[in-house]
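Can you read through this structure? Questions will come right after.
Of the protein chains in this complex, all but one are displayed in their positions.
And then subunit A:
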Amino acid sequence: MEYGFDFAYVFKYVPKLLSTLDLTLLIVAGAIATGLIIGLLVALPRLYHVPVLKQLSMVYVSFFRGTPVLIQLFLFYYGLPEILKLVYIDVTRVPVLYFVIFTLGLNAGAFISETIRAAVTAVNRGQVEAAYAVGMTGYQAFTRIILPQALAIAVPVFSNLVIAMLKETSLAFTLGVMEMTGKAQSLGALSQHFLETYISLAIIYLIISLLLERVLLLAERRLQRHMRREQEKRSWFGLRRVPPLNRLTRELNLEKKEVPSYEA
């Protein structure tokens, strides 16, 4: 069979690939949810200087930030069952999908914990003292005063993470998960129209990324409404945003200036 580029395939494959979109989104949602919980748990010992746990969380973060996601997937998929076998837990029947979500979740958790840590440090110490002075407990001060502001500071970075995660789900095909990239692989193999398949695939990822970005931007707007000095003018398409890094460093500097040597 002779290969000739046929644009019709691009359109033909879009709906076929979309039929596996739910799986891709499930992996994103599962991994991010896992990552949020783990990220918060891992950030806490470092924020509150809990001895041993603090070191453990640093090792965890270094590992997941310092190794490729693909290798992490392989290590967990092939390695974890072996380790668990030693303690007589059999996970060989657990579907691959769970391994993928779990590993990507751990990966996201490492980045999320760093983001939370930076954001929490950026909320100035004075507000925590004010919360204590008002009579709040440490827990109330954290959940009512620090966390909401930290989240607002962290959303732009968090948005980037979600979009990066969307793209990382494509690695799941290497373990045989039939998400969008896996599906594209098999469609291409069947028809030999690989290029067309990948074009449709790229188009879909791009559109989903743009949509996600839009939704996350709305969330960002809402969480950060207190940071604006006045009502912002709407730019067309509504995509104007302050560079997140700028904001983070600005907040960090502010904090250094305002509370030089005190702590409670």
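The definition used in the following text is that contacts are C-beta pairs under 8 Å (C-beta built on N, C-alpha and C of every residue); 3 or more make two chains touch, one makes a residue touch a chain; residues count from 1.
Note that in this section contacts and distances are computed from a predicted model.
> Name the absent chain by its UniProt protein name; which of "1,2-phenylacetyl-CoA epoxidase subunit B", "Cysteine desulfuration protein SufE", "L-cystine transport system ATP-binding protein" or "Carbon-monoxide dehydrogenase medium subunit" is it?
UniProt lists the chain left out of the view as "L-cystine transport system ATP-binding protein".
> Of A:8, A:71, A:87 or A:133, which one is in contact with the hidden chain?
A:133
> Among the options A:65, A:85, A:144 or A:167, which residue touches the chain absent from this view?
Within the whole complex, the residue contacting the unshown chain is A:144.
> Could you please point out the subunit A residues that touch the chain left off the display?
124, 126-127, 129-137, 140, 144-145, 148-149, 152, 225-230, 258, 262, 264
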